[in-house]
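Sending over a structure as structure tokens; questions will come in a sec.
All protein chains of the complex are present and in place, except for one that has been dropped.
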Amino acid sequence: MFKNMFKPLFKSKKFIIGLSIVLFFILLGIFGPMIYRVDPTEMTWDMEQAPSSTHPLGTDTYGRDILAQLLYGIRSSLYVGFLAALISLVIGTIVGTFSAVRRGITDDLLMSFTNIVLTTPSILIAILIASYLDVRSIEMIAVILGLFQWPWFARAIRAQLMSVLSREYVYLSKMAGYGDFRLIVEDLIPTIATYAFMSFVLFINGGIMGEASLSLIGLGPTEGISLGTILQWSVMMDAIRRGLWWWFVPPGIAIVAVTASLLIISTAMDEVFNPKLREE
Amino acid sequence: MSRLVVKNLSKVFSIGFLARRNVEAVKNISFEVKEKEIISLVGESGSGKSTTAKMLLRLIHPTSGKIVFEGKDIWNDIKTNQELKEFRRNLHAVFQDPFASFNPFYPVERTMWQAFRLMDKEYSKNEALELIKDSLVKVGLDPKDILGKYPHQISGGQKQRIMIARCWLLKPKFIIADEPTSMIDASSRGGIIKLLLKLREEQGTSIMFITHDLGLAYYVSDRILVMKEGRIVEDGNPDDVVLNPQHEYTKILVGSIPKLYRKLEDI
Partner (left out) sequence: MSESLVKIENIRAYYKLKNREVKAVDNVSFEIMENEIIGVVGESGCGKSTLSNVLLNNIIKPLTIVGGRVLFKSNGEYVEISSLTREEVRERFWGKEMSLIPQSAMNALMPTIKLSKYVEHLAQSHGIPKNELLKKARKRFEDVDLDPQWLNRYPFELSGGMRQRAVIAIATLLNPQLLIADEPTSALDVVNQKVFLKILLEMKRQGIVKSIIFVTHDIATIRQIADRMLVMYAGKIMEISPVDKIVEKPLNPYTEGLLNSVLTPEPEIKKRGITTIPGTPPNLIEPPSGCRFHPRCPKAMSVCKEKEPKLVEIEPQRKVACFLYSEERA
């Protein structure tokens, strides 16, 4: 069943291109550090060197290898993205499903809460929380980001479920003696699966961008390296004015390439799953 | 003996959070349906006819009143799973929109496989498949054209026939047909109606049509109930209701429907 659902995706050029780029970066993040075995935190006397055979992407002010940093950065940025997306997806699904299925007071309360979170400028709250924490691990950043990007998803899931629940095939399944659990697994989940998958991609995107924004203003993870922290260091050391392009260009390209291709993937999915947008 | 007895049935929906508002969808209706009888509940959208259908199908809980099917109060006397299964098998439905009656993620025969969950006897997969094929043939479909197809690959008329094939499998004693012909083309409408009538002839099924189409109700029913704003305003045999309506609303309704063999005088 899911095979049939996702098959048409692979006919979309956009989807293939987007997916290839993302997969490339995922592989880079996973295997890069294993193949290019240079410690990204090790300081050497080769300071602010342009790319050379010893340092393929040059070094920063402390003589740390940029390529090694980049590979670790891609890894942790994707990690933040996935983790934040997972958190948002779980919260959004639970809130949305409960609202739709329970209705009544539960729905009213959950939706009021959702609306409050939705209208609160999330990046401000994230900044507030991050600035209170002296030590911020990568996971912590992911949790902070994940806690604030779910509301629109919860609302969308609720709306979709509400409409599905009044559809006749749901009645017919109920009349065939389906219990709640079976109904959810067979009829409800497939209907929201494509949408959830699409949102998941957007959430990853939000996670990566969010991490980069927090890092740029100095509120990123205090431990470990991410694409955001590389950019932050380069900005701090005035790399742009001083023309140390090898320091800030590669992480910039990586962020743009990953987030852009994630957006392409989600647009492609939208076109495939939403017949109204199909080009025919 | 009456197969279905509905007594003082009401449904009130309450909506809104802080300022709750009550909407009375069905107001204190009572009627009975006999064995093999075809009865039509006629009304416009918002008249409460669909809400009534859902209560009879045990899909939504009535606010007050009783629904007794085959001697059992469907909300109070059905306690075990076995009893519920029997009820679901015996009182079944065909819905209005053949497009919404099928989950787009599954092949269309899923709806027929579901029927086996309600049966007492266990069937092997092959036996079940044979039964499915038989019932498809009964409703005038070629199993080859249907099995393995997804809902978007077959026509509305075919979908509605599959729904009736599901009823052939279950052999219910009572079918609620909620606007079964309103979304399909006129030329295939007759076929659907005939299939339902055949079911009654061969199985003694009672059928309740839920419709806004007085023409359909007049043609198929033994009795017509006209609903307006949650109340039954007229109850009688089709000829009386159509040719000699009593209630003001029925008079207006009958007088507004364009006819084929006579011209409306006042337009």
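Labels A and B are assigned to the chains in the order they are written; within every chain, residues are numbered from 1.
Note that a residue touches a chain if its C-beta (ideal position, glycine included) is under 8 Å from a C-beta of that chain, and two chains touch if they have at least 3 such contacts.
The structure presented is a predicted model; accordingly, all values stated were derived computationally and were not measured.
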Study note, to complete from the structure: The omitted chain touches B
Revision key, fill the gap. Full-complex touch with the removed chain, picking from B:23, B:137 or B:257, is B:257
**Study point:** From B:24, B:86 or B:213, residue that would touch the chain that is not displayed
**Key:** B:213
Revision key, fill the gap. By the document's definition of touch, the residue of B:189, B:231 or B:247 touching the omitted chain is B:189
Point to revise | Touch list for chain B against the chain that is not drawn | key: 44-45, 155, 157, 185-191, 193-194, 212-219, 238-239, 242-243, 252-264, 266-267
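Going forward, only the chains that are shown with their structure count from here on.
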Practice item. Measure off the straight-line distance from the CA centroid of chain A to the CA centroid of chain B, and report it in whole Å. Key: 47
Review point. Of all residues in chain B, which touch chain A in the complex?
Key: 17, 54, 57, 59, 84-85, 88, 92-93, 95-97, 100-103, 105-106, 111, 114-115, 117-118, 150
Check your understanding: Can you name the residues of chain A that touch chain B in the complex?
Key -> 1, 4-5, 108, 167-169, 171-178, 186-187, 190-191
